[in-house]
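Okay, here's the structure, questions in a sec.
With one protein chain held back, the other chains of the complex are shown just where they sit.
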Amino acid sequence: MRTRALGWLAGLALLAGLAVAFGYAPREAAQGNVQRIMYLHVPSILTAYLAFGLVLLGSIGYLATRGKAWDRLAASAAELGVLFTGVTIVTGSIWGKPTWGTWWTWDARLTSTAVLFLVYTGYLLLRGMVDEPERRGRYAAVVGIVGAANIPIVHFSVKWWRALHQPSTILGPEPSPIAAPIATALLVNWVAFTLLFVYFLARRIEIARLDDGAVDA
Amino acid sequence: MITAAGLRKSFARTPVIDGVSLEVPAGTCLVLLGPNGAGKTTLLRILATLVRPSSGSLTVAGVDALRSPEAVREAIAMVAHGSYVYEDLSALENLRFWATMGGHDASEGRLLAALSQVELEAVAHERARTFSSGMKRRIGLARVALGRARLLLLDEPFTGLDRQGRKWLSEFLLAFKGGGGAVVLATHSFEGALGVADRIAILAGGRLVLDQPAADLSRDDLRRLYDDLTEGSPR
Partner (left out) sequence: MTAYGRRAWIVLWKDLLTERRSKESLNALFFFSLLLLFLFQFALGPDRERLQAALPGLLWLGFVLAGLLGLGRVFIAERDNDCWEGLLLTPGDKSAIYLGKLLANFVLMTVVEVVLVGLFGVFYNVDLWGVLGPLAVVLFLGTVGLSAVGTLFAAMTAQVRARELLFPVLLLPVQVPVLLATVSATQIVLGGQPLAEAASWLKLLAGADVVYLVIGLLTFEFILDA
């Protein structure tokens, strides 16, 4: 019941986010209307980071306590994290086409996000290939911990790598000093995405719980 | 040495161990009989901390085995289906590896003495790849003899042993009991096992259908009971 209410709340927040993104936030001077995709792009990646943080939490929790609830949290959060990372990459790509003139560029941020996507896709593949639930939980938890610890390392290596090969050619997509209305629109959409994520997570965990119950009753 | 109550284990909804309680005091041997598929190996693996039971409680050597399996592993030694033998190492090198891993004295004299007990000193320096399964099994027994275990868990230990080997194993088990150790021996054949048993349990369909002092049972009684009790048991 509470989950359903959360779903409605997330829906309303998303509508509000859309309204603010198109109605309230001003047209960005340099990029035009294209820039509005930022209100999808930035909240997606922030939500993905939240998800991967929860994968780490669930993984450590599972190894420490062997409670199945922790494993369900990690697995559900990982699926959603991959989903939101995918949204980030696709929206970034759509944004990149008119701005940079190409669907894909080895921009530092896009590249790190793509690496993140691959790491956690591997995590999900691993889960699919281990049948025994207890062993699956342990293995996945180890990968979840390695993946999370790797995020800052990936971030720095990719950033330096870009700096080395193409010093200061492509500017970051965001305009440097973010105007107040843009910040507000971002904030509203970020809250909406977070609510949506929590709603999805609650549903996904519930499904996982029913699955587990069906298997070992 | 072992106190188990209400042990249960299911694999994908099918119960394999279905409410087993047993008691093995120090200095005694429990022989676990039962047809193939009765759950003997799973029960033994639960006692060895290799499988976590779905429910129930288990105390081994005074330690809660479900909470601190590490501490239990200090006290037990196992002879399982697999012999834990590395094919590319010699018999002696295998013993050196496992003795060191177990934190025991791995001096060559001691290792050779253990090998001669299982009559493998002649092939001490030959690679295990050329050994028969019975010889590998004897390496496993020598490995156990090197340790300081207080509880021995044996799964079909007489398989692959000749008359001499069986005799040695029986004597070893009697001496081990005499030193205050406890033994759980799972087998589907009565041969050899009855000589060392203090208590006999029959496992069928994941339940203990009999658990009696060995002295109360003659071999013929046991044979009859075994056939009655295991008849029509699942799988």
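Which chain is which? They are A and B, in the order written, and residues in each are numbered from 1.
Throughout what follows, a contact is a pair of C-beta atoms (placed from the backbone, for glycine too) under 8 Å apart; a residue touches a chain by one contact, two chains touch by 3 or more.
Here the structure is a predicted model, which is why all the values come from computation and not from measurement.
Engineer: Just one of B:D18, B:E93, B:E126 or B:D211 touches the chain that is missing; which is it?
Structural biologist: B:E93
Engineer: Could you list which residues of chain A touch the chain missing from the display?
Structural biologist: Within chain A, the residues that touch the unshown chain are 63, 115, 118-119, 121-123, 125-126, 129-130, 135, 138-139, 141-143, 145-147, 149-150, 153-154, 156-158, 160-161, 164.
Engineer: Over the whole complex, note the residues of chain B touching the chain we left out.
Structural biologist: So the residues of chain B touching the missing chain come out as 45, 48-52, 70, 73-74, 76, 78, 80-89, 93, 96-98, 100-103, 127, 136.
Note that only the chains that are shown with their structure count from here on.
Engineer: In whole angstrom, how far does the Cα centroid of chain A sit from the Cα centroid of chain B?
Structural biologist: 51
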